[in-house]
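Let me begin by presenting the structure, written as structure tokens, before commenting on it.
With one protein chain withheld, the remaining protein chains of the complex are depicted in position.
On to chain A.
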Amino acid sequence: MDTMAAIKQTFFQECEEQLAELETGLLAIESQQVDDDTINAVFRAVHSIKGGAGAFGLDELVRFAHTFETVLDLLRGSQIEAAPPLVKLMLRSSDTLADLVRYSRDGGEMDQARVGQLHDELMQVVNPVATPACAQSAEPHAGDDEAGGDDPEAFFPVTVTFDDLIGENSDDDGQIVFNVWFKPKPELYAKANDAAKLLRELRALGEADIACDRSDVPLLSELDPEGAYLAWNVRLVTSAGESAVRDVFEFVEFDCEIRIEAEPSVEPDFEFTPEPVAEIGPAEAPADSPAIPQAVLERLAEFAPEQAAKAAAPSAGASPAQQAQTTIRVDLDRVDRLIDLVGELVINQSMLAQRVTEAGIARLSDVAVGLDDLEQLTREIQDSVMAIRAQPVRPIFQRMSRVVREVADMTGKSVRLITEGENCEVDKTVIERLTDPLTHMIRNAIDHGLESPEERVQAGKPEQGVVRMTAAHRSGRVIIEVSDDGSGINRERVRSIAVDKGLIDADAQLADNEIDDLIFAPGFSTASAVSDVSGRGVGMDVVKRSIQALGGRIAISSRPGKGTAFTLSLPLTLAVLDGMVVTVAGQTLVVPLTAIVETLQPKNSDVHGLGETARVISTRGAFIPLIDVGRELGYRDCEADPVGSVAIMVESENRAQSALLVDGIIGQQQVVIKSLETNYGHVFGVAAATILGDGRVAVILDVDAIVAGSRSDPARSEGANRKRNAA
């Protein structure tokens, strides 16, 4: 049962990949990039889902996938045109298929009416041309073995045609004679397949006469040691059907030339020897073949076990061109464990380096040079390990195209989604936690950002609105931008709503960008009625919070009549952080570099008292609150003398600047983030901990919390004292 559950889980994982493939393909078709490969890929995706679903008895899924597949098959056979309405129907079908897969996995009830209706619509496409049954038999390949829909294997398009249908040549005993001509390409051997094994498998089907065709073997001087020159003629007498014969070559279909022909003659003829017979022994076959020496094969298998495994296990999602790219599935826990270990390796390495320096060993000594190499290696290992977790943002972008379709339908607006930079890679956790904020932003862009088609025409814009979603790497972060070409933010309205809701004073003087930022304020929602689309009581403040929880920032820019753009800046990974290492009251702390704008050494004349305890620092004509980190964290009671200290200018929420006063700066380094919560709990003003080069723990400052805390200082420190006393 457990095995079954595991297989089922794999199936669902593969389904996700197939669905992504399906959607990519359909979107390509939608943008008029119709080629045979794309249509084949789409067909294969649906077919594989159907096949797997059949094996698990997911009848509903099979039925829908089958109808969908039938339509795609017509498309593939050029019997119908990929006209826009049909593509739209297919996109909706792909959404429904995705839903069906998810419901099959997680349980729950599907909206039967919707499935039924879509099913009928698909049938209407099929019916004018042919009945589903006809369509099935009209498939140009041998589809008989899949007619039951219970073929768990992936589908591969068959590249050869054959004239005779099965059964025609069978004699009374059901024995058929096949003439098989099989010529491996070098790729077959490169994928660690073995012609001898295939021939042996063929022989297992019945009586086989195997002759080696050596006519192509060149002279030794012209022989490419990795080429493939041998071909085999096989005369096979078998009771198994043509599909069984074909199945033997299933894994190598693209890596060989193959002809399988059923012979009209009925009687098995054992004396039949078309050419000198070379008996293929199990072990000698590769040795026989001058093309690929056994040693080469073995080494290939050694170097590319994944490729070998891949070749043995067909991946239905990959189109032939993509097959070279191989993947393995690894439990995320294992990857995380590896990342943890590498983190420790980095710490250990820097500890070692520090000890060596302390021991007074010269920089040019062998030890120091060796350590430098070690450092470089460790860095490379760390980068590579981090790259394992990195995933392209493509899946999430694809999911957004569905959101766009749904919201466009709901609001009656015509929307085109343009995506760029789907290959941009980000940490898996970041990607997972981006779905909700991005969904919300897209919904907002369509619902609030874009005008209705009539308004757009009036404004002299094309009827179809454009939502653009781009991803790009910029200075160690990933920047995701969601923009629309709508009317831009109506600042008058935003302002009046903010006043109504008591977010700002009626006479407050706000710059344009400050008004724009108001939409991030908690409890703000511009829709006059809570619409089905972007309502739900959450606003952009939730988006902002979830982005910040990821260590990211969100910014908005809007031009009246031109549109609005939201820019997300996110860290590439959640495991490491660029930090500035500082000292405060004898303690070593890390300030996240992303928060820091600049550092400066305050002069006495720059610092001014404000009220009883607060101090500000003047820089470039502005007065910026000065926060003594040591006091804020309770490391010391009295204010530090600003002279001789360092002020770190930080930008926190709302782009407000503050100056953090620390005793000194040690340097800048990348630190591995360690959770304090695992063994202890959340600590005010501390985002996490890290381990420095000397092996000691240092805390990473939570800049936003410290800045916010300093504003409500009296209340908070009282609370902290109370806590301490109670303990």
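In this section, a residue touches a chain if its C-beta (ideal position, glycine included) is under 8 Å from a C-beta of that chain, and two chains touch if they have at least 3 such contacts; residues count from 1.
As a working rule, contacts and distances are computed from a predicted model.
For the chain of the complex excluded from view, the name given in UniProt is "Chemotaxis protein CheW" [choices: "Chemotaxis protein CheW", "Oligopeptide ABC transporter permease protein", "NADH-quinone oxidoreductase subunit J" or "Carbamoyltransferase"].
Screening A:G343, A:G465 or A:G563 for touch with the missing chain picks out A:G343.
Touch with the chain that is not drawn comes from one residue among A:P184, A:G539, A:G552 or A:G685, which is A:G685.
From the options A:L22, A:M441 or A:A698, the residue with contact to the chain not on display is A:A698. Mapped onto chain A, contacts with the missing chain fall at residues 340-341, 343-344, 347, 587-588, 632-635, 674-686, 689, 691, 695-699, 720, 723-724, 727.
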